[in-house]
Each structure stands twice: as structure tokens, then as C-alpha cells.
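Data first, discussion second: the structure below is written as C-alpha cells.
Note that one protein chain is taken out, while the other chains of the complex remain in position.
Right after this comes chain A.
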Amino acid sequence: MNRQFEKTAEMVLFLPALLSVILTLAIFVFMLVFGLPLMKGGRFFELITGSWSPGHGMYGIQPMIMGTMAIASLSVFFAFPLSMGCASLISVLAPRGFSTFLRHTVRLMTGVPTVIYGFVGIFLLVPIIRELFQNGSGFCILSASLMLALLISPTMILVFMESFDRVPKSYLDAADALGGTPVQKLVYVIIPQARQGIWMGVILSMGRSLGDTLIALMLAGNAIATPGSVLDSVRTLTAHIALVIASDYESLEFKSVFACGLILYGFNALIIVMLRYVESKGTQ
């Protein structure tokens, strides 16, 4: 009877697993099929290297690819030191009460809707950036990536914290026995031991910032020019999809959305491969 139960449970759990795999593949096939007309005759290459000007029959998404990469990498760049500091404070350095308080705050931050960050960005961050640099409207790569850094850092902090907490207690005891200060313990024992977790946190939040739509849509300005500096207004692939899909279902413009989708899919696949690689390295 027990065996029968196990078998049934396995079957029941297998179905949703299979379904999610099929769905993921179906999305890929769907985008491939719809994007295919664009890829025929080498137009795909033209698409990912050209610029966007529907009035002139140009549907290139190169500026959006650049914009996405700029915002995502810059946001991780800003979020990393922030998260590193926070995680260190919570896991190692802060006194117990304060650490618990911070831990709860970070958990709370993961639940704040993105649109709130967007609003705060428009009314607080954008004017500051505009006044500070006197260049452009303030809706730019810098504004979007700063806000995005705030959005992704809770994820990063939580992953970092978890990996810090996983460092074997015996190692910490050894460091204590040698008379190490908490800072020395952090720098020489915990961080080197948690390297794998740190990589995973960075890669995971990179994936999150690549996929974010609303922050970029609200704060990056959505201009279609190729960015030349962090103060330029850009449009990300995700924002582009949101903006084009709102206006059209049939034209070439709309079809180029599938190219955007494919590229985002590609970015995501790359992230997963990197995650698996880091994981496998850790278990060896």
C-alpha cells in the first residue's frame, strides 16, 4: 500500500513538472515560429544590429539590447557592494537585535511592489539626477540602474546571507580560537568559503534585472537612440515589448517583438547555464 502511495505521488508530481518543461519549450517554439519570417534571408542579423525607426522601415533592436545590458550590469555593479555590506552586517558584524531588525527589513523589501520603486524614482531620484548633472531629462540609465539596484539587492542579500550562514561552525570556532576579530573572521574565513553563494547571488540578481520591465519603463526614458553615456535615455528590450505590443498586432514592428523575446530568452538561458556551472563547481 505504501508503495502504491509512493507511485501515485510520483505520478502526481511528475505531471506538473512535465507541464512546466513543455510550457517553457512551447514558449521558445512559439517565439521561434513567429520570429522566423524575420530571420529568413539573414534579416535577423540586420535586426539585432540595426536601429529602430519604423517611419523609415527600420526595425533594428540594437539600441534596446545595449540599453538592457547597460542597465542590468550597472544595477548589479551598484547592488553588489550594498548587498555585500548588508549581508556581512546581518550575518556577522551587527549585534543580535539590530541584525534581526535588518533581516526582517530585507525580507519586507522583497515584497514591495515594483511600481512603488518606480514612483519613488520618478519623484525623488530623477529630479536629483537631473539637477546634479544638468544633462538630459534625468530619465536615464543611471536613474533606472540605481533604482533597480535597490530592487534586486534584497534577493542578493538573502542569497549572500544564506551562504554566509552555511559556513561550518567549526571553521568559525577555529578563527575565534586563534583570536580573530569579527572582521578578520569575515574577510579570511566566511567570504572565501561563501564564494560560490556570492556568485550565485550575483548571477540570480543579474537575471532579475535583465527581466525587469517596469523600472526601466518608468525611469529610463524609453528613447530609441543608442546610448552614449549613463546619462542618456534608453529603452530596454522588455520596455520595448511593452510599448510596441500596446499599439500593434500585425505589422513588422510587432514581429520584431519576437526577436526581442528570443534575445531575452537567450540571456536567460545564459544565466541558467552560468548558475549550473557555478553550482557544479561548488559540489566538486
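In this section, a contact is a pair of C-beta atoms (placed from the backbone, for glycine too) under 8 Å apart; a residue touches a chain by one contact, two chains touch by 3 or more; residues count from 1.
The definition used in the following text is that contacts and distances are computed from a predicted model.
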Name of the absent chain as recorded in UniProt (options "Phosphate-binding protein", "NADH-quinone oxidoreductase", "Fe-S cluster assembly protein SufB" or "Thiazole synthase"): "Phosphate-binding protein"
Given A:P37, A:P127 or A:G266, the one touching the chain that is not displayed: A:P127
Of A:S20, A:T105, A:S137 or A:T181, the one touching the omitted chain in the full complex: A:S137
Which residue of A:L32, A:V120, A:A225 or A:L252 touches the chain not shown here: A:A225
Residues of chain A (touch criterion as defined above) contacting the omitted chain: 51-55, 63, 113-115, 122-123, 126-127, 130, 134-139, 213-214, 217, 221-225, 232-233, 235, 241-249, 253
